[in-house]
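Down below is the structure, laid out as structure tokens.
Here the complex is missing one protein chain, while the rest keep their positions.
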Amino acid sequence: MAPAPKLKLAVWKFASCDGCQLTLLNCEDELLAIADRVDIAEFREASRAVAQGPYDLSLVEGSITTVRDASRILEIRRASKTLVTIGACATAGGIQALRNFKDVNDFISLVYASPQYIDTLATSTAIAAHVRVDFELRGCPIDARQLIEVIGAYVHGHRPRTPSHSVCIECKQRGTVCVMVARGTPCLGPVTHTGCGALCPTYHRGCYGCFGPMETPNTGSLSEWWGHLGVREEDVVRAFRTFNADAEAFRREAQAHEH
Amino acid sequence: MNGPLSPVGVQHVEPRQNPYVPHLAEIVEKRWEAPRIFTYRLRFRDEARRRAFRFFPGQFNMIYAFGVGEVPISIVSDPEDADLLDHTIRVAGDVTGALDRLDAGDVVGLRGPYGSGWPLEEARGKDVILVTGGLGCAPVVSVINYVVKRRESYGALKILHGIKTPKDLLYRERFQAWGRIPNTEVHLTSDQGDGQWRYHIGVVTNLFRRITIDTRNSLVMMCGPETMMRFSVRDLMTQGLSADRIYLSLERNMKCAVVLCGHCQYGPTFVCREGPVYRYDRIQPWFDVKEI
Amino acid sequence: MQIIERSAFPVLCEALQRRGYELVGPTLRDGAIVYDRLASAADLPIGWTDEQQGGAYRLKQRPDGALFGYAVGPHSWKKYFLPSEQALWRAEREENGFRIIEDRRDAPKLVLIGVRSCELHAMAIQDKVLMGGACVDPWYASQRERVFIVAVNCGQAGGTCFCVSMHTGPKATSGYDLALTEVLEGDRHYFVVDVGTEAGEALLLDIPHREARDEEAKTAEEVVTQTAKTMGRTMDTTSIKELLYANVEHPRWERVAARCLACGNCTMVCPTCYCTTVEDVTDLAGEQTERRRTWDSCFTMDFSHLHGVGSVRSSTKGRYRQWMTHKLATWFDQFGTSGCVGCGRCITWCPVAIDITEEVRAIREATS
Partner (left out) sequence: MSTRTITVDTLARVEGEGALTVTLEGDTVIDVKLKLFEPPRFFEALLRGRRFEEAPDITSRICGICPIAYQMSAAHAMENACGVRVDGALRVLRRLIYCGEWIESHALHVYMLHAPDFLGYESAIHMAKDHPAIVERGLQLKKVGNDVIVLLGGRSVHPVNVRLGGFYKAPTKLELAPLAEKLRWARDAAIETVRWVASLPIPEFEQDYEFVGLRHPDEYPFNEGRLVSDRGLDIAISEYDAHFAEEQVAHSNALHSTLRERGAYAVGPLARYSLNFDRLSPLAQEAARAAGLGPVCRNPFQSIVVRSVEILYACDEALRLIDGYEMPARHAVEVRPRAAVGYACTEAPRGILYHRYQIDEHGTILDAKIVPPTSQNQKTIERDLAHVVPKYVSLPNEQLTWRCEQAIRNYDPCISCATHFLTLTIEQASVRT
């Protein structure tokens, strides 16, 4: 039972807030152990040192929003044996994908004095829309325990064990009281992918869906129930249109309520 | 439908023992059967455990790979020689993948035996018809080995095996060898043929027309994809075989194998308790229902 | 029948604490009455009640100082016997293989305060599942041996309760050390006590109590009868197993599946649902691993995953049918009892108010 060989890791960034990469640095207790087990070949946020590819494992943060990035991700894919996307930007386009529902030129001129200089694509898209992705780790931001699980899984050669059921199951496992049933607070937990530890309900707040859709999201039934709770149509649209707005199930549900 | 209907192995359980803890077993030998299919010959480290271990063909063990997980795998060796336990494993996903990375001398966790076995006592003196499909033939290999070793106690042995394409044929030599055993027929069929395929072409149920089935003195044992078994059962019954003469081995997701985790429910039964080998009439109402 | 005055109730708790028991029982938290550790009887939700409907639960203040004036909440006692997470064993890599280590400790001594009749039945059902077979869940068994149960006969039915239909309440009939009926009459506030075990009897000796008068015993009886009359829900259980077996392909399954979120809440809150999954949790170096068991639900895709097949029950229809049929039908064949005690939790805590009694009714009506 020889230990697995050292894995060559690269961390890449596209349009994002850096929070998912930071999650790796936030594994304070494990960081040096990780550095022991993997060879960090490229991780700009943490190191000047860069090593040439190919890489065994590439962690990709951020969405594709420019022509340059659309070609850069192709090169990264070619250089990576395994490519894992981390976070809502990389798996669903992130909050910046809200532009996908509007005319991007309006956005540019709102923010910039000289819009003609801006090079940006009309959409913000997930990495999987451009290249083959081996595994998607959800969350805005990702969860540190899950990130360690993913790295460990590739170090030891099995698939990451990150369940894809609803937030509710984790919520109940923690013994949290359901905010929707006990307070009438609209909650996206039943259609949202687990992984955060059911944070929002624990803090008495409805889940806002930052891990994106769960494995079999019945968004229509939930929206209907929200209607009984007094949530207006436009607020249903807003709820599905945040950090995972362009994830298919959420996109469809928002569209269904947009009049 | 209480209690198992097929023989159950001697399960040695102490009242408050932790049923999830496996025993360590050493891989004595790793033998390749086909690409991505291998047989482990395992031996418990603990001598007392080794001595106490008794099983029936058709039963399974839970095999544990360090740090990855545990999976149910049938025992294919002979029950009279329970010192060394053979398990034929097809590399499927995580756990079987991790098992594949091990080799002779390495250690796995092993607990069992669990579930029901094939009706080999009842089959004495009768014809035994084995129907298998695809890659799911490991459990019936134990029957073949058992019958072959006690050849005179059984009637005709008819082995029907269906695959999708010729390249899915595993153990070609073994099939050929079985075919040479007295009073034994082997019929192979492939859904599609190719230039080299010299056996039948078509689905496995077509083979029923190739053999004579003594409906009063035969037991059928089958194992394979559920769809294949569904069609086979239907065909055999139209040929006059009664439901209580058909046995099949089923699979369901399994976590504990000791009726504690709920995963392997099959209608009113548990595959780890009433199964994996079921007499067809006992599950007949459920067998045609989707998503049971 | 004995009488304990309200004023002596804290003494009962203290007497148990003196015997080395930790108190667990209902208490207010996060907008609901949950089960948790209690420092003393003062932590009970005194003067509170709940209102329950499908998908809705609200706390309300009561005009009186009742200690147990509410129905069951989101938690069930199973969390103490079958915790949502349990380490089964761990292992360390060694020169020639690995070493398995079991860290088993004795379960703590707990006194469960305010256990309802349906919950006692739920425990009896889980006893069959987790201790009645060839293999016993040792953690469950160890905790079951180390509890003292103070049951309470329900003085009020919840909006989603149907124990009367399931023959599991509202009066506790077995499985307790002491069973109390809380009586509030004008300014009198007392408990009528049924003794269930010798341990219960011995405990009584430590606290002020007296023999109940006939009219007191009758009042207590009256409380329970009244509760039985006001059940929030009913379910016709006549030949229910046969009904469901005959209707595995009923169109109603599709209709409920259209509403069901497959979120799994119903299984999590159900006091009898016991399904678990097991996973290895490993360190990065791959030197240590722990086998960890967690609550699972038949509503997840992974639950019925088979390699090469995917999820056997990939449709919500298949999963809801599995759940309900298990509760009300297959459970009988598997364990010789119903899997449902009529506590109503799955109705209250279903985020979209799917109602098991309603589903049974729909299938029954369409069939007859």
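We just call them A, B and C in the order they show up, numbering each chain from 1.
Everything below uses one rule, namely that a contact is a pair of C-beta atoms (placed from the backbone, for glycine too) under 8 Å apart; a residue touches a chain by one contact, two chains touch by 3 or more.
All figures in this text were calculated on a predicted structure; none of them were measured in a lab.
*Asks:* Please identify which of the visible chains the hidden chain touches across the whole complex.
*Replies:* If we consider the entire complex, the absent chain touches A.
*Asks:* Out of A:Thr82, A:Thr123 or A:Thr202, which is the one that touches the chain we can't see?
*Replies:* Only one of A:Thr82, A:Thr123 or A:Thr202 touches the chain omitted from view, namely A:Thr202.
*Asks:* Considering the whole complex, not just the chains shown, which residues of chain A touch the missing one?
*Replies:* 13-23, 25-26, 28-29, 31-32, 35, 40, 42-50, 52-54, 65-66, 68-69, 72, 75-76, 78-79, 94-96, 98-99, 106-108, 110-114, 117-120, 124, 140-141, 143, 196, 199-200, 202-205, 208, 210, 235, 238, 242-243
By our rule, only the chains that are shown with their structure count from here on.
*Asks:* Is the way these chains touch best called a line, a ring, a star, complete, or other?
*Replies:* Looks like everything touches everything, fully connected.
*Asks:* Tell me which of A-C and A-B has more C-beta pairs in contact.
*Replies:* So, comparing the two chain pairs, more contacts are at A-C.
*Asks:* Which chain has its C-alpha centre farthest away from the C-alpha centre of chain A?
*Replies:* Looking at centroid distances, B is the chain farthest away.
*Asks:* Between chain B and chain C, what is the gap in Å from one C-alpha centre to the other?
*Replies:* The separation of the two C-alpha centroids amounts to 39 Å.
*Asks:* So the centre of each chain is just the mean of its C-alpha atoms; given that, what is the distance between chain A and chain C in Å?
*Replies:* Going by mean C-alpha positions, chain A sits 37 Å from chain C.
*Asks:* Rounded to the nearest whole Å, what is the centre-to-centre distance of chain A and chain B, using the mean of the C-alpha atoms as each centre?
*Replies:* The separation of the two C-alpha centroids amounts to 43 Å.
*Asks:* Would you give the residues of chain C that are in contact with at least 2 other chains, written as numbers and ranges?
*Replies:* Residues 93, 97-98, 279-280, 282, 286, 302 of chain C touch two or more partner chains.
*Asks:* Do you know which chain B residues sit against two or more other chains?
*Replies:* Those would be 66-68, 93, 106-107.
*Asks:* Within the complex, which stretch of chain A touches chain C?
*Replies:* Where chain A meets chain C, its residues are 1, 3-4, 30, 33-34, 36-37, 148, 151-152, 155-156, 161, 163-166, 168-169, 172-184, 187, 189-191, 204, 215-216, 218, 221-222, 224-225.
*Asks:* What residues of chain C sit close enough to touch chain B in their complex?
*Replies:* That would be residues 88-89, 91, 93, 96-98, 100, 102, 104, 129-130, 133-138, 141-142, 245, 248-249, 274-280, 282, 286, 289, 291, 293, 296, 298, 302-308, 312-315, 317-318, 321-322, 326, 329-330, 332-334, 336 of chain C.
*Asks:* Flag every residue of chain C that touches chain A in the complex, lowest number first.
*Replies:* Where chain C meets chain A, its residues are 29-32, 34, 55-59, 74-75, 79, 84-85, 93, 97-98, 258-265, 268-269, 279-280, 282-286, 294-295, 297, 299-302, 316, 348-349, 351-353.
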